[in-house]
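Note that this complex is displayed minus one protein chain, with the remaining chains in position.
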């Protein structure tokens, strides 16, 4: 279902980039989870434009308003509605879009699908839609932590075009990542990445890269066999983020170069717990978490909005040229890091709640 | 939902590898679609073991029995149940599994999730589960062809470990792929791939590789924005196939090396139709098909079953060694080709039916 | 799923009675459906308190704000978010509720389920929740009318306690029903019903009754066999309305007094169309509409809020007495009429869109 994600912990997002508001309803959230506006706002602030000098300079405040489901700082178990008004509406800057399809954007495909589309901004295809996801994940994280306090979900920029960071998924910290505006976990590579993004932007061009994510201290047993494998739901979650072109988990595409003897992860007992001596599986086997670190990588293409004239067609079917102008993110990855974390969180919380259905509470 | 795939065209699979049967119920299939047992059986025969001398020699006939939903060679619109009996049951060959977790298999994670697991064969984690998917897709393909006769879905082996085939997604044919037992589209590379798989098998080892898939003549407008993007559903579908570790569409991970100027696909009018001059988007923009070829690649890890002694633990938590014996596929890719096609077909048919909900039949 | 209704045309409601807002997201609505705020507001005005002197005097304006999904008076095909602020918040009037369970309300069961509940007003159990349903149905009705312009959905008060109206489902009009504040279709009985409600209210007591609903000019073929039978979905929809205790369709409970010979509806050809000579089936056979009038009745219990002291317990488990005070609807039926119509509309539109999936547009 298009704007719904999750089965047990479900989110429903809404909102065009230049309509009245964007937001989310969260349904299925357990009751009595401590949550406040500050936790949600802090999550949104990591995602919002204008937060540093390598992201789009739009100054949307993205203020979260909680409309329902939370009372005196705890969840009620009822739907939680969170709304963020669209304050920085500048439809004038996009007038050309109404007539011309922007290359590698969704203007044409929305028209092909619906026979109509939002004529200001990216409409529903705008990255503003991810506000609802990030807000929902801020709540989801508290649900996960209630049951598994040690669980951690961290994402970082692994590469910007050809610049590859050296980051150890087992040890990287949130402080490492937030310590630089490009949100890589490698302090040595960070300045080069920042310089590269600025240089690309000054040319009116754009770049992409790879984001890596790790889930640490995930309990064994999450994920469903067959279609809702944990890695399948993660893949879907990540490919639902705008501008993504690929997903790989554990050994990924590089793992195809190994033989079975090199690739298999031997089991070993460690402090009375079943562990694997290596982790090419990436923490998931047969669709179910095995308790090891879950780590995966997502490819982001270069931003489609560039400051160059481009060949295109009008919605009336005439060849034309689109002029490059307006505001743009030369590289979306720094702002995509919290979105990757958010989607990973939403996948996990859904599987956590689904896992609860399988076993009678021990108190009974 | 674990064993359900799809929203409008829904399949529900069941069956352990060594239980009574494996099968599928298809619900939501339109009525009056011509289908017969031969179409389904032919699809299953492409997937079954023992079909060539580079796949596992088990001789399961995999005979499809249609129990409901089809009358005189056409669908009734009611649930279609297809069952395949498990005839080649040799539980004795797997006795060790009951006690020892096979490395990089799902034995341990099933125990962690359920507190119990099938003790013969891979149970639900066996590739036999995919029989239901392939049978359902044989029907789904007829639904797609009813509305879009020119639509084609083709997959092939792109690489086996380091051996990479040269295949043009725009022109490769089913005959090219079925013309060799490894199911690559490159007749020059096929013998080397076959020899490599045989050599690896003779060592009791295994290899993986990459499968590529193309969807040609797909109408524009399929796929839903936000969470059920066409590429997101394809990613989930592919990562739900056993042994997969990665998915990339269009320019994929390599696309992160390009700048926006190099990566964007200019729009051009061609015979009154909106086309793109290049296709780095891979036929999907903003989650919706644009009418160009949809192509993607899936990484398969080397088979976990190998004929080598491996370090592991027992289900009672003792370190031990697992002896390599029994039957195995040294390389699953040739048999995975029809499964990749099947999952792509199931994604497409679901989005086709969902697209129908958006437009009144008479208004068009 | 708790706050979601529908499969193809889906609504998600949110909001406590005394929180920030109540509202709805509509997902799956077809594009290019003409809709404006006035249509939605008019629907809400029929439902709101304070509209006549036999309903609760609370003066909530219930102003609909459309946040997304509609542009220049037509739907975009994207989620439509509608929000109504809670303006008349008087938590003080309900202080006792925080400590004492109101008899035949949901205070105790919410605590039993969630371990927490909204302490002001009825929270999520308040009839304010139905605002989102009514707003969504105003849009749904336009979707139905686009394809079936003659389709009509009308509900009316059939009885208030012992007072039974004489209304012919085949001919009653919206004007008949809206012509009196009790919303019955019987102008003769209306004054007696109104007087009875006023008398009951003056005693601080309350009454219930029966609402009847007819769907005219419904096409044959809507509804799904087995679980999602049209009457099953109508039953669920109606029993999801607060204060309902029963549902019957066609001949209903009275039909159990007839024999098969008396009850069966003979088929006859009429102007080239298959019709039934009688309509004890109530327009649905085997879960699927047959083109005849669909008519059903819903029992509403007397309002639980009364101005009498009642025996009850505190949330700490002490026996106590609840004093009758505050504002109340002595009879909810006049305001429930548009809610019944709304739920019937939401059931129909969902089945309309689902029916579209079964037939290729071009093949018809």
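Each chain carries a letter (A, B and C) given by its place in the written order, and its residues are counted from 1.
In this text, contacts are C-beta pairs under 8 Å (C-beta built on N, C-alpha and C of every residue); 3 or more make two chains touch, one makes a residue touch a chain.
None of these values were measured; they are calculated from a predicted model.
Check C:17, C:120, C:303 or C:345 against the missing chain and you find that the one touching it is C:303. If you put the hidden chain back, the residue from C:27, C:212 or C:233 that touches it is C:233.
The chain not shown here touches subunit C at positions 1-5, 7, 13, 101, 103-106, 108-110, 112-115, 124-125, 129, 159, 161-162, 200, 205-210, 220-229, 231-240, 242, 244-253, 255-269, 272, 274, 276-277, 280-282, 284-291, 299-306, 308, 310-313, 317-319, 355, 358-359. The missing chain lies against subunit A, touching residues 7-9, 28, 30-31, 77-78, 146-148, 225, 353-354, 356-364. Even with one chain removed from view, subunit B keeps its contact list with that chain: residues 1-4, 10, 12-16, 19-23, 25, 27-28, 31-32, 65-69, 71, 74, 76-81, 83, 113-119, 123-124.
What we mean here is this: only the chains that are shown with their structure count from here on.
Each chain gets a centre from the mean of its Cα atoms; the one farthest from the centre of subunit A is C. Central chain assignment: A. Criterion: smallest distance from chain C-alpha mean to the mean of all protein C-alpha atoms. One finds 39 Å separating the Cα centroids of subunit A and subunit C. Taking each chain's centre as the mean of its C-alpha atoms, subunit B lies 45 Å from subunit C. Each of the following residues of subunit A touches two or more other chains: 1-4, 13, 113-115, 124.
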